[in-house]
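After the structure tokens below, expect a handful of questions from me.
Note that one protein chain of the assembly has been removed; the remaining protein chains are unaltered in position.
For chain A:
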């Protein structure tokens, strides 16, 4: 690990100021991603701004929805009674990620800003445009079974590894930020970005901006939801493909359908056209297959991950089926189908 200055921030203003006055600053919260990357020399901050003492660690009622502070741990959010009752898809997605120990340390803000698990990104000895812009992408034509099938570019085919963010995408959360130029909000859909020709940028955060909270809208998808995570091991592994699905049904008609995919793109992936296809239809397998086919119609496989296209298609159908039936799959239930 490189040497760095340490700043303990007591207020948001102090944190933003301390970040801006360093040359290569990073905020640190749970540290579960940043410390890991520093040990690999992938991140080499010259200043760490410790934000764990900021008063951003509560979950509050907000405009009929919930405001979850950036420093609320993943475990606290997932087990919060209000989150479990009103946004169970979020609780389920968080609990599908990492482990008990990691979720106790990991925070909302850190989870949003965690970096890709692309092997080459972690390996200083290989070219990687995300780690070192302009150096190339070793994953293209390399070991890429975990990589993107949607929205990738010739510069980077990495995926965003978060489970939580997939649920936030389906729930249409808003991310509240503070920075040198004041406060602003970003819709979750605009928070993460596609790699394009600047894969070094994972998000649309401006330099020095800090996440204050994740705001969940006043909606109720507590009956018809699921978070389905498909992976190489049934615990403690990142998603190959995951689906967060939420539905609102009226008798036998789909009123609202939203679903997002994880593990397939540089950001949680939603397809508005595919969701629109479901609206006003009956929740049948044929209808779900139509939506799933629509999502993967432009999927672009890499040398080792063509299997993900069919996996994604089936995951969507199974996820929507579980959501419609009101039978979400709990994490301790390891049945394959």
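Definition applied: a residue touches a chain if its C-beta (ideal position, glycine included) is under 8 Å from a C-beta of that chain, and two chains touch if they have at least 3 such contacts; residues count from 1.
The definition used in the following text is that contacts and distances are computed from a predicted model.
The protein name that UniProt records for the chain not on display, among "Putative zinc-finger domain-containing protein", "Tryptophan synthase alpha chain", "Aldehyde oxidoreductase iron-sulfur-binding subunit PaoA" or "Xanthine dehydrogenase family protein subunit M", is "Aldehyde oxidoreductase iron-sulfur-binding subunit PaoA". On the side of chain A, the interface with the absent chain consists of residues 1-11, 14, 17-18, 21-22, 28, 30-32, 35-36, 38-39, 46-48, 50, 52-53, 75, 79, 98-102, 104-105, 235-236, 331-334, using the contact rule stated above.
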